[in-house]
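Here's the structure we're looking at; comments come further down.
Shown here: the complex without one of its protein chains, the others still in place.
As written, the chains take the letters A, B and C, and residue 1 is the first residue of each chain.
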Amino acid sequence: MTSVPQTPTLPLTFLGPEGTFTESALLQVPNARNMPRIPATNTAAALHMVRSGEAAAAMLPIENSIEGGVPATLDAISNGIELRILHEVVVPVSFVLLAPAGTSLADVTAVGTHPHAWAQTRDWFGSRLPHATHVPAHSTAAAAHQLLEGTDAFQAAVCAPLVAEQTGLNILAAGIEDNIGAVTRFVLVGLPGTLPEPTGADKTTLAIPLPEDHPGALMAILEQFASRGVNLSRIESRPTGQFLGHYIFNVDVDGHVRDARVADALRGLHRVSPGMKFLGSYPRADGQPPLIQPYNSDAAFGAAAAWVDSLN
Amino acid sequence: MTSVPQTPTLPLTFLGPEGTFTESALLQVPNARNMPRIPATNTAAALHMVRSGEAAAAMLPIENSIEGGVPATLDAISNGIELRILHEVVVPVSFVLLAPAGTSLADVTAVGTHPHAWAQTRDWFGSRLPHATHVPAHSTAAAAHQLLEGTDAFQAAVCAPLVAEQTGLNILAAGIEDNIGAVTRFVLVGLPGTLPEPTGADKTTLAIPLPEDHPGALMAILEQFASRGVNLSRIESRPTGQFLGHYIFNVDVDGHVRDARVADALRGLHRVSPGMKFLGSYPRADGQPPLIQPYNSDAAFGAAAAWVDSLN
Amino acid sequence: MTSVPQTPTLPLTFLGPEGTFTESALLQVPNARNMPRIPATNTAAALHMVRSGEAAAAMLPIENSIEGGVPATLDAISNGIELRILHEVVVPVSFVLLAPAGTSLADVTAVGTHPHAWAQTRDWFGSRLPHATHVPAHSTAAAAHQLLEGTDAFQAAVCAPLVAEQTGLNILAAGIEDNIGAVTRFVLVGLPGTLPEPTGADKTTLAIPLPEDHPGALMAILEQFASRGVNLSRIESRPTGQFLGHYIFNVDVDGHVRDARVADALRGLHRVSPGMKFLGSYPRADGQPPLIQPYNSDAAFGAAAAWVDSLN
Partner (left out) sequence: MTSVPQTPTLPLTFLGPEGTFTESALLQVPNARNMPRIPATNTAAALHMVRSGEAAAAMLPIENSIEGGVPATLDAISNGIELRILHEVVVPVSFVLLAPAGTSLADVTAVGTHPHAWAQTRDWFGSRLPHATHVPAHSTAAAAHQLLEGTDAFQAAVCAPLVAEQTGLNILAAGIEDNIGAVTRFVLVGLPGTLPEPTGADKTTLAIPLPEDHPGALMAILEQFASRGVNLSRIESRPTGQFLGHYIFNVDVDGHVRDARVADALRGLHRVSPGMKFLGSYPRADGQPPLIQPYNSDAAFGAAAAWVDSLN
């Protein structure tokens, strides 16, 4: 995995507050631990910092997030000054129950946390601490800090595992989330510049306005991928808000823009939908290489180009 | 719009807490105001009430919601005992600032609300009440109720407009959301039973497992729609979690299963992807009828069937 | 193979003259040997006899024929009073050299035959009888009859093997065609009536006007086949002559109109191209059954229809 852009004077930003899964995601990026990090209050603020040159890059939840990652995030990345996705990180959605040294589970009658974290651990509390009440906090990390500051409103806090590391509070229980196995997908976003090198297991993200609203328009777009053997790993339609039935398709495809089949599909798409946005080619979080048919390999594209040249 | 299923002894449920946009959405359904309503703590709980017969139907956010509606909602509807979408409601995401009689804007130094509502009104407070602090609450409605109970932790609450109506608190300011024009889409979900009648402006929702992971598999599915002139108004790929590269496509198509072109497409899809789930045919919230080519009309399907019959 | 329509007073016709491969093809149809046969001077005359009720059916060359079978034959079948293909017969294009008893190969200095048969045996004569000259005849059979009548213009005739059987002339040499292995495909054409029963190895022939001339129009037609798993075994574009770029596609598909997948594809095509002509479902000459995916079987179509019915 290529490392984060390191501009000496520029910090990284992430969707705050501190101690969230988003910050965990950011810390998985090489070198990020050694750089200053600034939490942003919302997605727009984080992207503004990047676009205005105040931050080197922003980590944002993009899919299926307990922390409010919404489909609108990709819209925000697509619109305005051009940005590029540089990394993808997948983080398990897991919660711990933290308390100061000396507090045991039996002592807990009130629990501080963000309402969403509380909603995601109701079953665990229902069976283990059925009489515990909830005290809402700005964030999971804010609840932990209130414990450090000696609050008497609650005895324990529900947080992401990162907060245990950051605060030194004791872990009374781990893996207390009701929905075992859930993950959130995050992306690191920066200004266009050096494209991450192809690794053989890459992803390319595009925002493709649908040329017209008729039953075949989406197929006309997919045909550009299919005719080059480019597989879609994600597709989401997004209303543009401009007029009824006008959509943008956000897609992830297997491969890097430096793979011949992806480059060729992008050339085709640019003709059909000239407003298409390239949002980046970057390593897949799962490191899984795609299965490429021999006739869609770089060699096959090279041979085909040479053959057509030979006809002249 | 057909009305809600009315089983004398059964209440309606919705993703709580009270006073949210979800409850506003529920109240737009004919007859819903006259029926008992029970807030559910999460989507799974709401759906469980419907599946177990404790509630007649559940209203849930489905798209782009400020309140945490996540793509996973459709997954939860698709998996388990069969359910059907009965209605679609679209609600503007708009906030009001509420306070007890006698409190003016100048008196407000602290504001109670759910952290997400606070995040969505930061710009407004930044320019109008830059020194106001945030006191987190379980929900926007919970903050309003704390005001009614005489809290001195804050002087005003950020809520959905419905809460003003429900509590009688004064509206100090309306339309204070930073993101003007945002809407959330909700669906009312019940057990299969009477299918809503076609209105001429309907939507059908399907969950279609992708038969295999190869570049043409999605096209093979879309071909079933395109060959009958059925337009997709939404498509989202969802990982099934079973194995890598295994997807389910959640789609909304224009039309009702009683429209010949939709029924014919469903027959084709059932063959190609027998695990497909039918999640309902119901009136579109926007009432916009689709444009149907003459050769995709019920009459054209009828004529074609008669012609083939005549060949025997 | 079902037998020929037997109307007591009606003969069969075929593209003459007598003794051609077309007559050989006709004699392969069950019962045809017991019915009167009338050679027709051209395709139009043969089809006129059928359309006017003077003949029960007509055998015509349809593909790759040495005897002048041209793509226009299917045009002639498609246009005018509706006709149906009832049988398909494939005949090897093989020639014999015939002479009266007492004539040996060494006696042959001149050869009578149709100029086309002469053109197709030039290599054989070049190596075996390099000094033999050609005397043109109306037909290969006419040359044989001239021998029977005692002509002295030539000593032998090049004919189809059938002529040996019909005239009793001796076979001086067989298999003298230059192009070994060539075959001609013939069809038996009659008025619509009883459809040949499905045999499990059938063919359906269609004439499909292209709705519009744009790059995707042909794909829109093929999509109707592909979406039901119907394989094309032949496709030919034919100009309609009405205006530039206006085409009809003549196609053969695997299967019988009583196969669910074929019937469903025909319903789709009739909507997209209402001028489509059904030219018949009939047993394949090669008896080769198609490979049908389970999801395109009659059972799968039945299950899909039942499933959609169950949604109402």
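By our rule, a contact is a pair of C-beta atoms (placed from the backbone, for glycine too) under 8 Å apart; a residue touches a chain by one contact, two chains touch by 3 or more.
Here the structure is a predicted model, which means the values were calculated and not measured.
Of the listed residues A:L129, A:L232 or A:L266, the one in contact with the hidden chain in the full complex is A:L266. Checked against the hidden chain, the listed residues C:L27, C:A110, C:I171 or C:L232 yield one contact partner: C:L232. The missing chain lies against chain C, touching residues 41-42, 63-65, 68, 70-72, 114-116, 118-119, 122, 134, 136-139, 142, 181, 213-216, 218-219, 222-223, 225-226, 229-237, 241, 244-245, 247, 249, 286, 288. Residues touching the missing chain, restricted to chain A, are 195, 223-224, 226-228, 257-258, 263-264, 266-268, 270-272, 274, 278, 295-296, 300-301, 303-305, 307-308, 311-312 (touch as defined at the top).
Everything below uses one rule, namely that only the chains that are shown with their structure count from here on.
Taking the definition of touch as given, a chain qualifies here only if it contacts chain A and chain C alike; those chains are B.
The pairing of chain B with chain C is characterised as same-residue: of all residue numbers used at this interface, over half are used by both copies.
Work out the mean CA point of chain A and of chain C, and you get 63 Å between them. Work out the mean CA point of chain B and of chain C, and you get 61 Å between them. With touch defined as above, chain C holds no residue shared between interfaces to two or more other chains.
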